Structures are given as C-alpha cells and as structure tokens.
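What follows is a single structure, written as structure tokens, with notes after it.
Right after this comes chain A.
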Amino acid sequence: MLTLFIILFPFVSAAIILLSPSEYTKKLAVASGLGTIGLTLVAMGNYQSTQADKIWELNLPWIKSLGISFHVGMDGISLVMLMLSSFVTLMAVLTSLNDKFAKLPLYYALLLIMQGAMNGVFVSLDLFIYYIFWELALIPAYFLILMWGDGETRMTTIKFFLYTLMGSLFMLLGIIWLGNMGPSAGYDINTIYDLVIGKDRQLYIFMMFMFAYAIKIPIFPFHTWQPDTYTKAPVAVTIMLSGIMLKMAIYSIIRWVIPVVPLAVEVYGKYFILAAVVGILYASMIALVQKDLKRLFAYASIAHVGLITAGILTVTKTGVQGGILQMLAHGVNVVGLFYITQILRRYKGTNEITAFGGIRITAPVFAGFYMVIMFGSIALHLTNGFPGEFMLLNALYQTYPWMSLVAASGVILGAVYMLVSYQKVMSGEIPDGDGGVPALNNIDKLVFIPVILMILAAGLFPQWIMNISDGSVDKIINLYQTEVNTFLNK
Partner candidate 1 sequence: MENNILQLITILIPGLPLLGFILHYIFNDKISEKISGMHATLWVFLAFILSCTVFYSIGDKGQIQTHLFSWINTGDLNIPMAFIIDQLSSIMMLLITGVGSLIHIYSIGYMHGDKGFNRFFAYLNLFIFFMLLLVMADNYVLMFVGWEGVGLCSWLLIGFWYQNQEYNKAANKAFIMNRIGDLAMIIAMFLIFNQFGTLIIQDVISEATVPGSLHIHLGGITLLLFIAATGKSAQIPLFTWLPDAMAGPTPVSALIHAATMVTAGIYLIIRNNVLFSMTPDTMTVIMVTGIVTAIFAGSIAVKQNDIKKILAYSTVSQLGLMFFALGLGAYAAAFFHLITHAFFKALLFLGAGSIIHGLHGEQDIRKMGGLHRYMKTTHWVYFIGLLAIMAVPPFSGFFSKDGILIAAYHKSPLLWGLGLASGMLTVFYMMRSYLLVFHGDSRVEKDTMKHIHESPPVMTVPLILLSVLALLGGIINLPHIFHGNTWLQHYLTPILTEGSIHADIALEYILMGISVSAVALVSYFAYRIYIVKGAVPSENNETQGFLSQLLSSRYYVDEIYQAVIVQPFYKISAFFYNILDLKIIDGAVNGLGKLSFFISGHAKETQNGNISYYLFAMALGMGGILFLFLLF
Partner candidate 2 sequence: MTEILFYSLSIIAIATSLLMIFHKNAMYSVLFLLACFFSIAGLFVMLNAQFLAVVHIIVYAGAIMVLFLYVIMFLNMSTPITIRKSKLVMFAAVLTGLMMAFLLVVSVWQTQAFGQHPEIVDQNIGLAKTLGKVLFNEYLIPFELTSILFISSMVGVVIFNKKEVEDE
Partner candidate 3 sequence: MNELINLKDQLRIIPLEHYVFLCIILFSIGVMGVLLRRNMIIVFLSIELMLNSINLLAVTFSVYHNDASGQAFVFFVMVVAAAEVAVGLAMLVLIFRNIKSVDINALNHLKW
C-alpha cells in the first residue's frame, strides 16, 4: 500500500492545492514535497538491501483479458530513484517560491502531477502501467512550459512534445509486442522477464525501446529538443525535466531493457555507447561556445547523461552502480545549476554570460555555493560527481578502453567550460552601470544549502547509496549474465 501512497500522494496534493484558496498554495506544495520525502524514508527504513526483494508490492488485476494488472512495488533501484524524485521535486517547489507566476495553484498542481507520474514510472512492475505513467508525465510538462515558459514557447513545446512522443510510440509498439509474445497476453514484469525471445526479435525490441530512451535521455544525435526546452522552460520545470524525467529513461534501461533483451544489449549496446560517448565530446565542445548560461548547462547535461548511459550499457556492476550514483548526483547538481541561472535572471532578466561579472564582490556566499555546485558538476573529488564518474569511466574502460578515453577527454572539457563561465560570471569587475547582484535571500539559501550538503555527503559516503541499490543491481546483472551465457554456450 505504501507504494500506492507514494504514487497517489502528489496527485492528491495537487487536487488539494487546486481546491484550496491560493494563499495556501505555496505552503501546501512544500508540505507535499516534504510528505513524499517522508514516505520514501519510511519505505527505505523497511528495506533490507541484502535481500533485494521488492517491498510493498501491490498487484491488482485491471484488464484481465489483456493480462494487464496494476502491479507496483519497490526495490533498491526504485528507492534510490524515488529518493531523487522526492528531493528534486521539493527543490523545484522551493525554487519557484520566489517567482510571481500567474495561476500559481495550477502551476504547483502540475508540478506535483508530474512528480506523481514519474514516481509511478519508478515503481511500476507492469509494462502497461509503466507506459501509462511514462506518458502521463509528459502532459504536465507540456503545459508548464507552454504557459510559464520564457518567450515564444509554442514551437519549443510542440517540438519537445512531439519528438519525445514519437519515440515513446515506438516503445509502445515494443511493449505491445512483448506483451503478446508469450503464450497468453501479459505485461507483468515476471512474465516479461521469463519470456524466451529469439535474437532477432530482441534486436527489434531493443531498438524500439532504445529509440524512446535515446530521445528522452537524450543521446546524441537525438538531443536537439533538449537545449531549447531547457532554456525556455521555467527553472523549476527544467529541474524536473533534467533532474527526474530523463532519469526515468535511464532507469528504464536498467529495469526494462537489460534484463528483457540481454542478447541485443550484449551485441548492439556498443553502438549506443558509441553514440553516447561521441555525444559527451560533442556536447562538451558545444557547451564551450555557448553564450547563454542556461543553454550551456543544458549542453553540459547532455554530456553528463551520455556518460551515465554509456556506463550502464556496459552492464557491469561498477557501471550500473556508478550510473545510479551519477543519476543521483546529476539530479542534485542540476537543481543548483539551474537555480543559479534563475537567480541571475531575476536580477538582469537574461542569462547571457557577458552581462555578468564580479558577483563575488557583492554576493560572496552565492559565489561560494556556485563554486561547490560547479565542482560537483565537473566531478571534483569529495563532491558527489566523482565516485559515480570514476566508476562509470572505469567500467567503460574495462569494456571499451578507447571509448573511455574519449569520454574522459569530455570530462576535461567539462572543467574548461564550467570554469571559464564561472569566472566570467562571478569574477572580474562588475559591469558598468549596475549595482551587481545582491546577496542571497533566505529562500535562495533554503534551496542551496540542502543541495550543497547533498553534494558533499554523496561525495564522501557514496557507499550508503550504493548499499541500497546493491542487491537489486546484482539481481538484474545476474539475469543478464545468465541469459547471455546460456546463449553463448549453445
């Protein structure tokens, strides 16, 4: 039942927010964010990582003739993702506290609906339910960007929506195919995992699924919707999109691709790794010449998630664990990074790098926070970026050494564009004719301090997170290895 609560809680909160007077909106939203964190922590307290069993499982038959049931439950990986989701959502809610948006209740309600749908994705144990939640998450995002985005958002949102939807439809095709592949139709995770699928069919299904995920993540060259969308979306939505939504796709690779079509991953995974690795270098180089800070972070995000994808597709313990760790790290870091752009925008109305300078003089605390977040993002040691990145690169190196070299050079570039932009924005002299950016207000600190603490904590004690997901990752890798070995022995 707890799983159901975790899904429903945001939806119910959204409904309450819509029905309550608007002066309670912000308080209710924050309360909802805290509430989901609480529920996740309760779930985590009940979880024995060594057993790696799914907890709080719930299986209600829904459409019997199609073999669809409302089957949800959590294991270690889901728990980590839920933790991320509830943290990032709370942060997203907090980041918008400073904004003066129209139709505020609707805005928060949509944010929470998005969270609820994404939580649903993380706990679904039935492919069909999973798909419903997957698409449901897209709809609030569409309206949020359309209604509260910057500038001309119509074309951007249409592109974002259609592009990702197109990918998802291929996945739907794959889902229906998978569901009807067995003797009787069934979408339950156990049914799907037990299917024995021929090599060719695995390839087709792999391609269908990966097409959807490659767009959602996004992997080069399917990334072009991302910078525009991230740039134009309101910051809270950008945070939700890059903090959680793209993690849905990476999570789905772990949950629905690797155990389901292992042979295809074994044989064709390397092409996606190649694309992801090329994307790291490519996106980093592009980030180097960006003039808009938010866009720069958007491209940086492509580079980061490319590495995560590449590492996970190696299907080694280190790679998958590193990927999970790095998803968490990336989710936390984007909160900070995009919130920085919001603060800058608040005072100057733009995110052009050249418009800023000397912020350290007037807002030293802000500069300090920015610095820590930046170092987290470029994976400096003892920040959350490092353990994951090290593990990912290591896994990649042990499988494809040359790709690891390329990926690692992208990491150097990461330092270049981050440092250069930091110094242009934060250091130097204040541009003529303005008083600079004032010091942070309390809400800003409320956002930054948890982020900073998470960055440092996850950098020092990554083992704590890895312990949660450890058993579940083992299970999935065992499934994968067993099937691949069986095939190879034949």
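Structure notes:
The rule is short, and it goes like this: a residue touches a chain if its C-beta (ideal position, glycine included) is under 8 Å from a C-beta of that chain, and two chains touch if they have at least 3 such contacts; residues count from 1.
Inclusion criterion for the candidates: all candidates are chains of the complex that A comes from, given by their letters.
All of these numbers come straight from a predicted model, not from anything done at the bench.
Set chain A beside the options 1, 2 or 3, and in this complex the one it touches turns out to be 1. The residues of chain A lying in touch with candidate 1 in their complex are 159, 162-163, 221, 223-225, 282, 285-286, 288-290, 316-318, 321, 358, 360-361, 364, 368, 375, 380-382, 386-387, 390-391, 393-394, 397-398, 401, 404-405, 408-409, 411-412, 415-416, 419-420, 423-424, 426-429, 460-463, 466, 470.
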